[in-house]
Structures are given as structure tokens and as C-alpha cells.
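Yeah, one chain of the complex is gone here, protein chain that is, but the others are all in their spots.
When the chains are written out, they are named A and B in that same order, and each has its own residue count from 1.
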Amino acid sequence: MNENTGTLITIITEAPLEHTITRDIERLGAHGFTITDARGKGKRGLRDAGWDASSNIRIEVLCSSDIAEKIARRMKQRYYMNYAMVVYRQEVSVSRPEEF
Amino acid sequence: MNENTGTLITIITEAPLEHTITRDIERLGAHGFTITDARGKGKRGLRDAGWDASSNIRIEVLCSSDIAEKIARRMKQRYYMNYAMVVYRQEVSVSRPEEF
Partner (left out) sequence: MNENTGTLITIITEAPLEHTITRDIERLGAHGFTITDARGKGKRGLRDAGWDASSNIRIEVLCSSDIAEKIARRMKQRYYMNYAMVVYRQEVSVSRPEEF
């Protein structure tokens, strides 16, 4: 089966940021995203030393490594300072619909 | 700790396909699956050039690479043409209950 490698970037952050972040993601060239509601516990922003249990979302984007890099950079610039946010990336094998 | 490598295959697709797909997965030899409700945005099927925000599910199956390959192939054959679907695979380290 035809396969190619893609990058899966996952952003776990505060629920109220959903709209702003998905707009960022579309503008940076991603072709789609998936959101699941989550709850979590962690440090809230760099300014806050405390722990906080909160309503989170988990945003996943499957894209090229270039776009994933741009998304990660944007998240860092705009949100890391003030919001609870974790961003990580993985290489995955994607079944390409184009090869159908 | 005893470990082995497994394949995690993730299928993100339209919610109404849940029953059909999980039946496919069981028939292809997987020992279980996990489903989370999601929402997303992306191209809906190969025939549709537009974007669509929709009710999605995220199905994860931890299995051998062989079974993952069969599942990916089946998804492509049966659903890619007409439904919104993304399928990707990753290698993961699995803690084996059998070694307990």
C-alpha cells in the first residue's frame, strides 16, 4: 500500500483557545484538524508556578513537518507565556488517499 | 520490564461509521479498540473539494503491524472514496500483560 510519512502535531491547551488556535492552524496551511475534549492537570503558563485542574482540549493536526514546525513556533510565540499548553510532534505513516 | 513493539493505528472519521468500522476491525483480528468522540474540519471524501466541520470519532487499535496493514487497506478500499477519513500508524512500545 502506498504510504508516506507525515507529522502529527498535538496541542493540549485550555478550552477557550479553541477558536483562535484552529484559525492559526488553517492559516498556516494545514488541511484539517481533530479536536477532543479533555481534562488535565499541569502547570498553567510560565508565569504560574501552581498546578491547576482544568478543562482542556486536545488538537491534533496531521501535516508536513514544515507546517508542523510553523504551528509549533506560532503556539510558542502566542500562547506559551500566558496559557497552559503542551505541544509535541511525532512522525507517522499516513495512508494516502491520493493513491487510491 | 518486558516490552515489545506494537503498531498503533488511528482512524479519524465520521461518527456514523463507528459500528461498521469496529466490526471490520474485529474481523481482521484485532484484540480491542478505543474510541473517543471528536470534532474536526477537513476535506470530506475524495469527491468533495470543500471543507466541512463535522462530528468525528477517533478509533485507535493497538495490534501487530500485519493487522494494522490489513486495517489500513480495508479502510482505503471501503471508505476513502465517500467519507472523511484519515488513517495513520505509529510504532509504540507496549507493556506486555503476558509477562506479568
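Note that in this section a residue touches a chain if its C-beta (ideal position, glycine included) is under 8 Å from a C-beta of that chain, and two chains touch if they have at least 3 such contacts.
Computed from a predicted model, the values in this text were never measured in an experiment.
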Exercise for review: Could you please point out the chain A residues that touch the chain left off the display?
Suggested key: 12, 36-43, 46, 51, 56, 58, 69, 72-73, 75-76, 80-81, 85-90
Check your understanding: At which residues does chain B meet the chain that is not included here?
Key -> 1, 6, 8, 22, 26, 31-37, 60, 62, 90-95, 97, 100
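Please note the rule applied: only the chains that are shown with their structure count from here on.
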Check your understanding: Taking each chain's centre as its mean C-alpha position, how far apart are chain A and chain B in Å?
Key -> 20
